[in-house]
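The complex is shown incomplete by one protein chain, all other protein chains being positioned as in the whole.
Showing subunit A:
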Amino acid sequence: MKRMLSFIITVLVLTGVMVFTTPGLLDKVRLGLDLKGGFEILYHAEPMEAGAELSRASLQKTAESLEKRANALGTSEPEVTTEGTDRIRLKIAGVTDEAEVRKKMKEPAVLTFRSAAPGDPQGTFSKIELVGSDFVEGAAEVQRNNLNQPEISIKIKDKDKFAEITKRLLGKEMAIYLDDQLLGNPPVVRAVLTDGTASISGNYTIDGARELADTINLGALPLKLTEKYSQSVGATLGKQSLDQTIKAGLVGSVIILIFMIGMYRLPGLLASFALILHTWLLIAVFVVADFTLTLPGIAAFILGIGMAVDANIITNERIREEMRNGKSILSSVKAGNKTSFRTVMDANVTTIIVAAVMFAFGTGAVKGFALILIVEIVLSIVTNLYFAHWLLTVLVKAGALKKPKQFGVKESDIRAL
């Protein structure tokens, strides 16, 4: 009776927990861009000048700047990650004006100081004196000048070079360009600047000056970005994929559960319970570990259920076999659990090997798929092996399962020992 009680309590408590937490958990699952719409770009980063070294720090810095830019554009939760030694992956969900975001991202501002070359018409400057990589990275900042006007100060790496330029251009105009756009009125060089600091002044508001300083800081990074891969999914299309795939999964799962119960009766029902627990745990892992659910992820999810069913089928087939050989129910269950355990472990370990290789070599979708498969197999071992075995053993010991018929075994098939 005690055993029966612990069985009932376990099942009731777990059912309760699952029923109450599932809606909340489902809401918290983070959806991938392919399921909620958005776009993803993989950039290849390289130094502005050929042959220059690409440092880890500059890559990190570029990623941060991209994220800042995405945030500045008011997009929701941009996700910027560095990959390998020279890649940056950018994911932005629910973007309406994708073109604008893309343009801002793709064209990092290049800051140049220019002077008028001989033959330039009035007001145009074509001789480039200083380029982005001459400035100290991230050093542009907003200050106030004597008249309390906001101005942007920039530090130059090579003081001597700057001194030489200012000496040469003394009394002449030196224009500041952001990309091909002239910033403010070209200031006239009034003194030879030897401390390596230049300032840009104009009629800026404090916010405008800050924004410009941020842009300059990004532009001052010595990395050039090229798009390697991009994926953009409309919100409607994403939702449609999600709905269709989940519906397909539900129908498939229900048929599997009906099959299990029809085929294995009470043990099949226990197996179904273990399968549902397995699915619930997987969703919980998704939420706790903050995994992103993508379309291939759902596929892994549903196929993993198919595989988890295999563990139950192997066990139950084995138990039935022992029973047909004339063993008692308890010893059949014990022997079946024991022998099937080894089989299932071997089968699962080999699948984990495949998944681990996929994880190691894959990118994006493949990695996600492999990770889910691994998590799922581990969970399956816990629920469909240990837990399902335990449930069955408890029921048998409690005397709730006494007849071979309850296992779907015909009396006539049982051989005498």
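We take it that contacts are C-beta pairs under 8 Å (C-beta built on N, C-alpha and C of every residue); 3 or more make two chains touch, one makes a residue touch a chain; residues count from 1.
Heads up, the rule we're going with is that contacts and distances are computed from a predicted model.
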item	value
Among "Thiol-disulfide isomerase/thioredoxin", "Protein-export membrane protein SecF", "Potassium channel protein" or "NADH-quinone oxidoreductase subunit F", the UniProt name of the subunit that does not appear here	"Protein-export membrane protein SecF"
Options A:17, A:251, A:288 or A:400, residue touching the unrepresented chain	A:251
Candidates A:241, A:279, A:332 or A:383 - the one touching the absent chain	A:241
Among A:281, A:305, A:323 or A:371, the residue in touch with the chain that has been omitted	A:305
Contact residue for the chain not shown (choose from A:70, A:198, A:313 or A:381)	A:313
Absent chain, residues of subunit A that touch it	34, 37, 42, 44, 98-99, 102-103, 106, 226-238, 240-242, 244-245, 247-249, 251-253, 255-256, 259-260, 263, 295-296, 298-300, 302-303, 305-307, 309-310, 313-314, 317, 321, 339, 342-343, 346-351, 353-358, 360-363, 365-366, 369-370, 373, 413
